[in-house]
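Note that one protein chain is taken out, while the other chains of the complex remain in position.
Note that the chains are named A and B in the order they appear, and that numbering of residues resets to 1 at the start of each chain.
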Amino acid sequence: MISAIYELPMTTGANRVVKGARIEHVCGDPSLGEQKDFEYGLRITRMALKALETAVDKPTLFDPADMPPAVREVVHAS
Amino acid sequence: MRLELGTFPVRDVVFGSRTRWQDGVLEINRDALLEEVRKDPRLTKAALELARPGESTRIWPVRDAIEPRVKVEGPGVVYPGIAGRAIDTVGQGRTHRLAGISVVEVSEVLPHDAGGDFNSIFWDMSGPWGDVLPVSKLINICLVVEADPALTVLDQNDAVHRATLLICDRLAETTRGLKPPETEVFELKPVDPALPKVVYIPCLHSASAMSGNSSSGFFCTTATYGLSQLTSPWVLHPNEIIDGAITGPYRIASSWHIANNPILLELYRRHGVDVNFVGVIAVRTEWTTMAEKELMCLQTAKTAQMLGAQGAIVAWDAGGNEFLEVIHTVRACERVGIKAILLTSEDDPTGGAPTLLEPLPEADSVVSVFIGGSGYPGAAQGAGNVLPRVQRVIGSPTRLVGPVREEVMEVAGPMPPPRYNDTYGFGRLSGIEY
Partner (left out) sequence: MSPLRVVHFVNQYFGGVGGEEQANIPLEVRDGAVGPGRLLQEILGDQGAVVSTVVCGDNYFNERRDAALASLGQALKTAKPSVVVAGPAFDAGRYGLACAEVCKAAQEMGIPAVTAMHPENPGILTHGSEIIAVPTGNSPVEMRSVLQTVARLALTLGQGKELGPAAAEGYLPRGRKLGMRDDPAAKRAVDMVIAKMKGLSFQTEVPIKLPDRVTPAPRLTSLKRASIALITTGGLVRKGNPDKQSSGNPTRYYRHAVSELESLRGSDWEAYHGGYFNYYVNSNPNYILPLSFMRVLEREGAVGSMHNWIWAMPGVGTPVAKSKRFGEDIARELKAEGVDGAILVAT
């Protein structure tokens, strides 16, 4: 689950929760400009995949800001 | 702050050759008032009709309803800041009110310009829906008003709401210079320091969440001193609310409900008796990140502490993700030792589901005003939770319904009720276990 208001899914039973940017634009941020907006969305999606790969035993929060720097370089596709 | 509130009860309203209040009868010169309203070239329609308690009458669409009040002494104007009104701090001096009536804004103008949010509220003056509404006991002076659809939605909102306020002002003005039959003094006098200190925390849905617009124009939604956008919490003296500093509707809670706020009045009337009412913190809700939501709650709890609060009553006007601000305010208060009560409606319990969107363990003191999923007393007796046909409609005779609003429904006919809520605790409906 990707959500900007991530405490709610964690309280209500979702076990793998990724921090989204904002309710109106969960996977990205238009105020960053096209390139950085895309990188942000990509980072969030990568984090979602990482969450699927991670063993959890209870609701666990995954923060895209914790992605290691190397994966922030993007093969940009528009 | 000391405020004298003079009440002029209205037991009948008639259209006549003058506009005046005398011995409980409010006479209205309809033509003169409408002539003044129609001076605004933005309006395409303006009419006044009366709806009396007990009638088989349905009023649709109801955008807002306002109790005519006027400041006769002291700074500022009632309902400050909204639709261009003066923003001077209110709550002092003397204010007159006409009780037993409201001016109802009946209009198809959309609440705001982002789409997806439509007028959905109607009132019945009798029958199962009328029975649960406090406003069906009023004589409702309905201003059926429309604005040029070529204008921006913001402009249309401004035009129709100014028209409603104009009618309110003219009606309330009839009491200037008269001695009120009833007077109540509102003052937070120093009281026995042993009395428990309570803060009232109403949480208000904000227009900017839905419309993305942070302008200071008037959207059809609840505003604090005219501002309906997301702002940090407001510290208010309860007198400011009596003078209409929080005004504008959200869904079923109208300006009338807020100004006649039972939670506020209950606390005020028991100030010095069994509580010490320390003030009001209005929280604007529907921020759209976790950090922003939580920030509002933590700041509210800190502010409550600074006011000396030992207890808090938290209420809210909406349904949806803004519940997070509400329940996290309860949590934030509890975590700093302020005993918090939540007044709320409940969601559908089918399947054993929790009835609060985010049920936190700190929400251990809840007053319930409604529960979804089981209709409500009168309407449930009707076929399929539908309200009966009425004889008369004030406003538009048809409405658009359906998932994409393509079906035309007759307003006079059997109609499912709007989503019910009792934000400020007027009634006795509640979710109960059985």
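What we mean here is this: contacts are C-beta pairs under 8 Å (C-beta built on N, C-alpha and C of every residue); 3 or more make two chains touch, one makes a residue touch a chain.
The structure displayed is predicted, hence computed values, not measured ones.
Participant: Taking the full complex into account, find the residue in B:T289, B:Q310 or B:S396 that is in contact with the omitted chain.
Facilitator: Final answer for the missing-chain contact: B:Q310.
Participant: Touching the absent chain in the whole complex: find that residue among B:M1, B:I87, B:A114 or B:V393.
Facilitator: Answering carefully, the residue with contact to the hidden chain is B:A114.
Participant: For the chain that's not shown, point to the residue among B:L188, B:V369 or B:L387 touching it.
Facilitator: Touching the chain that is not displayed is residue B:V369.
Participant: Contacts of chain B with the missing chain: which residues?
Facilitator: Output for chain B: 114-117, 196, 198, 209-212, 262-263, 265-267, 270, 274-275, 288, 310-313, 315, 319-321, 339-341, 343-344, 346-356, 359, 361, 363-377, 380, 402-404, 406, 422, 424-434.
Participant: Mind pulling the chain A residues that touch the left-out chain?
Facilitator: Residues 1-4, 9, 11-16, 20, 23-28, 30, 38, 41-42, 44-46, 48-49, 52-58, 74-78 of chain A touch the chain that is not shown.
Rule of thumb we're sticking to: only the chains that are shown with their structure count from here on.
Participant: Where on chain B is chain A touching in the complex?
Facilitator: Of all residues in chain B, those touching chain A are 212, 288-290, 293, 321, 324, 357-360.
Participant: Would you mind writing out the residues of chain A in touch with chain B in their complex?
Facilitator: Listed in rising order, the residues of chain A that touch chain B are 4-8, 11-12, 19, 21-24.
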